[in-house]
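Taken from a larger complex, these chains appear in their original positions, while the remainder are omitted.
Letters A and B name the chains as they come in the text, with residue numbers starting at 1 for each one.
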Amino acid sequence: MATTSPSGAAPASGGPVDPTLIEDLVAASRILAAEGVLDGYGHVTMRHPGAANRYLMARSLAPELVRPDDIMELDLESNPVDARGRTMFRERFIHGMIYKARADVMAVVHSHSPAVVPFGITQVPMKPTFHMAAFLYKVPPVFEIRDVAGWTNMLITSNRLGEALAETLGDNPVALMRGHGNVVVGPTLPIAVFRAIYTEVNARLQTTAMMLGGPITYLSPEEGDIITNKEPGDVGRAWNLWRTKALGNPDLA
Amino acid sequence: MATTSPSGAAPASGGPVDPTLIEDLVAASRILAAEGVLDGYGHVTMRHPGAANRYLMARSLAPELVRPDDIMELDLESNPVDARGRTMFRERFIHGMIYKARADVMAVVHSHSPAVVPFGITQVPMKPTFHMAAFLYKVPPVFEIRDVAGWTNMLITSNRLGEALAETLGDNPVALMRGHGNVVVGPTLPIAVFRAIYTEVNARLQTTAMMLGGPITYLSPEEGDIITNKEPGDVGRAWNLWRTKALGNPDLA
């Protein structure tokens, strides 16, 4: 496993990564754009499969345009192993600090998922409307950047802010970010992608249910727990579909 | 007609099926994905045209990717005639038990149709807003899995649960499933597909009408009955369009 390099020098690499896994990460980026979770902004990363203190992330680029060559390796303080002049995302600290705080997390998505933003600025708690969003059975916490940094540009541009966000996230799969977006994590890349997509879908369904009005029966904590932790659904079926379509683009090479 | 095989042995086949009918079933799967009723999940089946105690269903696969080779034959207990190592949908029991209970049903759709989910978790009854959804003239019942199985993963993973769902469905064309989705049946495959699509459309229109507010004039039971049972509309016109587009994909072969 790679160790963090001394301050000032580039950190050592965690070692080469199977090109199929890089392709998975490229696919994840394009999938999230195709499904309307990301637009020109936002990012998805994965922990280095061979080095728990490294993670993989595209250079600063619109998610739909990411190709294998754009994937960079960073340490958990978000220093690049081999920048080669590539510009990095200003909010990469979100990812590094979550990987540092959460040994169980292998992938992280940060988005401005449009149906979810309203839940971060109102007092309405997100709740799971159906089994596909069972992972929301504990209400996602909301990160208020004002509480830790006062008036800001709303971005997570330092390890300090990344750490504060990771603290709000706690052991949840999703945290909302007031006036900004959300962050979603998972024990595998496909699960993180799946959760990011169904967080968006669930927000739409919950909004509609609330407009219909009256008492709403959400999944119970017991149902949410069973589906999330004991009898998980078949994420691979959707992942296979999404990946096939995302890499069908001949521009990928 | 095929008979159910003794426990432990694979059931006998109901006989070969016209490839055009298989192609119809492949088209149905892709159509429902194209129209937003299915995403990576859900399934559509048809009763075996030559054996009332067999039905046809794709192996476990995202609906958009189904091809003729993926179609399997099952008996009404949902045992495969010739699995050849193919993985089956965990919720196939929905289909088998409905074919068993409903001799009039020749096709079944199970989906998480997004606009419909909110009607399954609120107290708002679905009602037909226009003639295309006339088949909703009797309010669709809502299946509550808690009532038959307590805390679960919400899935219909056994014949017992499939039977309970079929009982809730009764002689209706549609039943909602709380926190999950819905099931739609029809006397032909095109009619089941048509109903699944217009159940989704009607949910959108009813939601909008309720947001506009005030008294709403739904189709009357008499109007619903005339259109559904006495002077049915021309399903073939839409089916022809949908099938043409679904099979236009050269990947089909």
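By our rule, a contact is a pair of C-beta atoms (placed from the backbone, for glycine too) under 8 Å apart; a residue touches a chain by one contact, two chains touch by 3 or more.
Everything numeric in this text was worked out from a predicted model, so none of it was measured.
Participant: Total copy count of the complex, if 2 are in place?
Facilitator: Every protein chain is the same sequence, and the full complex holds 4 of them.
Going forward, only the chains that are shown with their structure count from here on.
Participant: Can you list the residues on chain A that touch chain B in the complex?
Facilitator: Where chain A meets chain B, its residues are 128-132, 134, 201, 204-205, 208-209, 211-220, 222-223, 226-227, 230-231, 233-234, 237-242, 244.
Participant: Using the touch rule from the top, collect the residues of chain B that touch chain A in their complex.
Facilitator: 39-41, 60-62, 64-65, 90, 112, 114-115, 117-119, 121-124, 151-155, 178-181, 207, 210-211
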